[in-house]
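A single protein chain has been omitted from the complex, and every remaining protein chain is retained in its original position.
Our next item is chain A:
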Amino acid sequence: MAMVVDYKHDSSFPYWTSIRRRFAPDSPFFSSGNIERELLAKQVALDFTEDERNQLEKMIDTDARGVFCPIVGCGARLTLLEDFEDHYNTRHTASCSVCSRVYPTSRLLSIHVSEAHDSFFQAKVARGYAMYECLVEGCDLKFKNYKGRQQHLVDKHKFPTSFEFFKKAHPSKKQRLKNQRKRAVNKKDEEVSSKMEVENEMMEGLVSAVSKLSTSDSSPSTVSFGRRNARGLTFVPRSVQPPLQKK
């Protein structure tokens, strides 16, 4: 598939095309049938019990179908494909107790909490400190604003341009209408300012999200932030100041 930078123009989505698929005789596609052939051929001579049969198939299955977790930085080996969902729910759903956004690692979650719910963080940003960490573990670079970090992720680490670390929660329909009207009236400058303002709409969205508090965060932690075991209503200081997001 061709690498395209801007997906919005939709010019390279690999649409579904119906084509014939042919497999070589030694393709993994045929291996379960091949194994079945050999087991059946020997069955008469060796007289497997139902139990033995099931055990054998399980052993063979396990070998063939193990897979590695595809979430960036994880690399866990899953014996069976089916295990992935459980693994994902256990390891990659670190959720924020304030706004219930979900992140695939506890590190990213704590970065989010600092950036989105910590006024202390915002205070330092306002004073010019480079507070926005690069999201890629081991990179260690820091930036003075969200957009700067974003650009770094795209330039250095090949993140897609449409990637948003702080993705807007999907606002209610009423809210979306409000947004639309606001945008029509307000021809504002699209630049991200380093001054933070509390936005009412965000507040509304967050309040409704808070009602869906989740206590699940059992991701393994090689880094401890103290916020990790956030359970129940551990509110962070009230001045919720998310960075301005504009596409």
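Here, a residue touches a chain if its C-beta (ideal position, glycine included) is under 8 Å from a C-beta of that chain, and two chains touch if they have at least 3 such contacts; residues count from 1.
Here is the rule we go by: contacts and distances are computed from a predicted model.
Chemist: Hey, which one's the missing chain according to UniProt: "Importin subunit alpha", "AP complex mu/sigma subunit domain-containing protein", "Carboxypeptidase A4 isoform X2" or "SCNNG protein"?
Modeler: The record for the missing subunit names the protein "Importin subunit alpha".
Chemist: Residues on chain A that touch the omitted chain in the whole complex?
Modeler: On the side of chain A, residues 1, 3-4, 7-8, 10, 13-26, 29-30, 32-42, 44-47, 56, 59-60, 67-72, 78, 81-82, 84-85, 88, 92, 103-105, 108, 158, 160, 162-164, 167, 170, 173, 176-177, 179-180, 247 touch the unshown chain.
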